[in-house]
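A protein chain is absent from this complex, but the other protein chains hold their places.
Moving on to chain A:
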Amino acid sequence: MSTILGAEIVFSRFMPSGMIPAALAQTAESFIIEGKHPGLLVLNDRPINAETPPHLLNDAVTPADKLFVRNNGIPPTNVNIENWTLTIGGESVKDAKIYTLADLKSKFKHHTYQLTLECGGNGRSEFNPPAKGNQWTTGAVGCPKWTGVRLKDVLLDCGIKDDAIYIGYHGADAHLSGDPSKAAISRGVPMNKALEDESLIAWAMNGEDLPIMNGFPLRLVFGGWPASTGGKWLKGIDIRNKVHDGTKMTGTAYRVPCEAVAPGSKVANEDMCIIENMPVKSLITFPKSGALHTLGEKFAVNGHAWAGDKAVVGMQISIDFGQTWLDIPVSKAVNRNAWQHWQTKVEFPKAGYYEVWAKATDSDGIAQPMILPGWNPKGYLNNACHRIAVKVV
């Protein structure tokens, strides 16, 4: 069907097989996201949310066109970078300031880091009872190279009062309802994360302007934390004397139960805790699931692994549904909060259906679960082992 239409079928996981989505067939262009690879799977077109199939994430550094899109509202259009400003304010700033993009680029030292960005809801589709929201599978993750200035350099330029505990961002994206008094999203991080070397106010991805859908012309990037903490189309940062209370910071948004609960439990808002660093996880990016392989030949497989603010220290794969595991080497990260790489070759003992499972272990000795991690009402933090299907003939 893709061949006929000349484009990857969007919404294909929600379409019955054999059905040609008429809207797409007639207006294929309208489903192509500007600046993005046509192989991304669009989960939602209003707001735009699209994930990257694992086999398109094989690059060591994620190309801009293959980084997922998770929008909460409507991105700004006709951005004029000459007029773009960033306002640093909040009750705990000593000296509120407004910077133009040119100010940021000229006043502060530039830094480039490769940082892993992952949606807190990546993997949501596997939870049962189902959690509402975009039903991400594995592809709301990527690790491009980001260039900008350190958030801490800018915050320190304005001065931070002693009572500061959090920062909160404000972006130029519009609320879906069109109500200008509402923010689509406004989240943040505690000061200790904000002041880390790798916390950036970025204007470039892989040496080029940010893609429109990933925050052009300016955004925050906090590697290893839910990507929602990294505000896109960044217009303001407030230094707060309390936990930031912007849109999608309160209630159950981007929170999980503070204590483990049984699947389907009702959890009171006060028993939900804000997600901070993301759990250890890995992805098989080569080959594509559904591979056919010839018995007797070695089967090459590779991918990435990451662990929030920690490092991945162990990597294993299994070809027998987790009954036995093969230890394989994993590369060192190019910098803190960047994903790491692994590759190996395996031999299959006989013909048949196999699944290759990948399992990473972090520097605290915590490994990925083979089934789902603890259920939570909003379907966050599914770091169950990724697996691909292989038929050996």
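The definition used in the following text is that a residue touches a chain if its C-beta (ideal position, glycine included) is under 8 Å from a C-beta of that chain, and two chains touch if they have at least 3 such contacts; residues count from 1.
Everything below uses one rule, namely that contacts and distances are computed from a predicted model.
Per UniProt, the protein behind the absent chain is "Cytochrome C"; the candidates were "Ascorbate-specific PTS system EIIC component", "2-oxoisovalerate dehydrogenase", "Alpha-D-ribose 1-methylphosphonate 5-phosphate C-P lyase" or "Cytochrome C".
Of the candidate positions A:Glu82, A:Asp95, A:Asp162 or A:Asp179, contact with the unshown chain belongs to A:Asp179.
Contact with the omitted chain, checked across A:Ser92, A:Gln135, A:Ser199 or A:Ser318, is made by A:Gln135. Within the set A:Thr100, A:Asn241 or A:Ser289, the residue that contacts the chain not displayed is A:Ser289. Within the entire complex, the positions of chain A that touch the omitted partner chain are 11-23, 42-47, 126, 128-130, 132-135, 176-177, 179, 289-292, 353, 355, 370-372, 384, 387-391, 393.
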